[in-house]
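With one protein chain held back, the other chains of the complex are shown just where they sit.
And now, chain A:
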Amino acid sequence: SLVFSSHLVFEPMFRCILLLLCNSVENKIYVHLNYSIPCVRLLNATHQIGCQSSLSGDVGVLHVLESEANLDWVLQNGPNPPYMVILDSTLFTRSVMMKLKTGSSRVAGVVVVAPSSNPAEGFSPHTTCPNENSGVYSESYDPALAHCNVTKWNPLGNGLSYEEYDFPMFSLKDDNDTQAIKQCYYDHNHVVNGSSPRYPLCAMQLYSHMSAVTDTATCMRRNGINFSLNPETVCDPLGDFNVLASTRPLNYTDKGHKTGESVVIAALDSRSFFFDIAPGAESAASGFVTLLAAAHALRNATQDAQPNRTILYAFFQGETFDYIGSSRLVYDMDNKQFPLDLDNVHSVVEIGQVGLHGESKLWVHTDPVSRRNSSVNEEVEKLIRNLNSSALNLSLSLQEPSFSQPLPPSSFQRFLRARPIPGVVIQNHNSSFTNKYYESMYDNAEYLNMSYPPNLTPEEQLEYVTDAAKALTEVATIVARALYTQAGGSDPIHEFVFLSSQVTQMLYGFLVKSNNSWFQQIVPSDFAIHLRDRPTNFYVGVTQQHSEPTLLVQYLLANLTGTTVNITQDNCQNQREDEDDKESKHIYSYMWVQGAAPPNSTERVAFCVRSTVRLSKALSPAFDLEEYTSKDYSTWTESRWKSIKGRIFLVASHELEMLTLGVGVAVLIASLMLTYIISSKADILFSSGREPTAATY
């Protein structure tokens, strides 16, 4: 898992006596890969998916795959198996990968060269029916709707992410290093008209050994075995923290609260085939950035006139992996482990993928099964009317898909599994996804139309309002108005203050680089060093750590919905208003953030933010219940690993190796015989006539 990867990945090992000499010998042989992203092993109740190498790394002769027909060389004709196959992303298709998988005795590993621009035809390594078995549509709920019978949500999905490969796979950027690898292939291994290439050949070794095997039940059992003094963990459950906030403070010591609530949901995670590239621009960021903007707009409105119902904002983690976050919250609500109770949930609005790509239509999805109940149907219709009236005098329009269509993959399904709660899911698609790159590495800023004019400084880019930001601001407006009405607010078209500049800054922060001047102002100083000059990785990760997006959303939500309070740093960090205050920490959370530097100073002016933002555990209940074969809850775990690295080098022919060994053995035997003869005849050989006494020998 990540814990181990961060400091072990790119560190070459030097094991020798003289550092000066040794470096040079190793450098003469090996070239280490600088930027390499592995595919890692994940496990669930029944399967293992992903890739792994053997413990000592897999070695294969390089072969740059030029076309699918070229696979014959790798799988049948090539004289030097196993091969390390290098493919461009255009060949990273299901048919190629399945051929490689079945012929894996001749395949040492696969390296995919990621392109610098997105493939026009679309690509999704996810399944066609995401979270097929963990949503609400089971055989018992409605057989006609189960297993995406009505709509295949992700028709482009080729399922590569959910296959198991018994060779390592890495992703490389299309840069100079990759060019050097290809050059090594063309210099040494390239075949001209069918003759076999001559040694030495260019080869590659990839290390990505995974500790866990078989399934979650097996690896969790092995985690518990303590043979040695320092027991070794082999896998960790996937999970993180959900970020929650409400318009009225909730008392977290008082479980099972009894007021009507509206819940608004957005998912916070994504994935791709390879380990730590999960840009999730449309699949995650478009939705939660919209919700963050709406929450900000609602802060002022609810401060002026608090509506009857409380609005709870929920940002769920791990939804990609069988709804980890939402299933946990529903479980906690059901078991009175949360201030709210499921019975109090008045209605649910979920914001899914809402990147508009120039369209001006949003689709409001509902659950046909629960709407058969007339009271639920009535509430849902009211909700849709609210949304429709919110869209008045905006360029966007809202439409409903046909009545018989089930909900797309959404966290709301987990609420429906527990209760028939009225609710809607807002998406940018009518039937199947419009997202061409669902859960892939191409679901990035480029795809969300975040284009900036050339020659902008990072600071100007941060402020530049992109088309994507304008569109999402409109979506946020609809959501905020509808929620306000839904919560019982009096004025249906409240004048919300919307800043598309804020939306554009958020998008920039999540999808271009989090290390920007705005994010620096709103995070605590100890987190500021974790801000990066690259897009946020939305992979959920394992439970031990807070992932970057969780914390960023937490700080953003606190700043956008909270208020600045004038208290000391000490009180702020101890979660209290003053020294005697023991109650506030159950209701509010306090954050001491860096703040901005005044114009003529370099020192930041830090301040305290009080908000209702909370983190709640997003660990699948299956791990608390120790039901590792659960059919109800997510059972995904991530294997641990020791080192992830790769290197290229030349390999000598088998003949040369055997020749070296043969010469060595011959030298040894010859010297043994010669020495034996000489030493047995030393008396004669070294007895000189001039020294007749031969005192020396």
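Rule of thumb we're sticking to: a contact is a pair of C-beta atoms (placed from the backbone, for glycine too) under 8 Å apart; a residue touches a chain by one contact, two chains touch by 3 or more; residues count from 1.
In this section, contacts and distances are computed from a predicted model.
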The complex's invisible chain, by UniProt name, from "RNA polymerase II transcription factor B subunit 3", "E2 ubiquitin-conjugating enzyme", "Gamma-secretase subunit APH-1" or "Geranylgeranyl transferase type-2 subunit alpha" = "Gamma-secretase subunit APH-1"
Task = Pick out the residues on chain A that sit against the missing chain.
result = 15-18, 21-22, 25-31, 59, 184, 200, 202-203, 205, 647-652, 656-665, 667-668, 670-672, 674-676, 679, 681-689, 691, 694-697
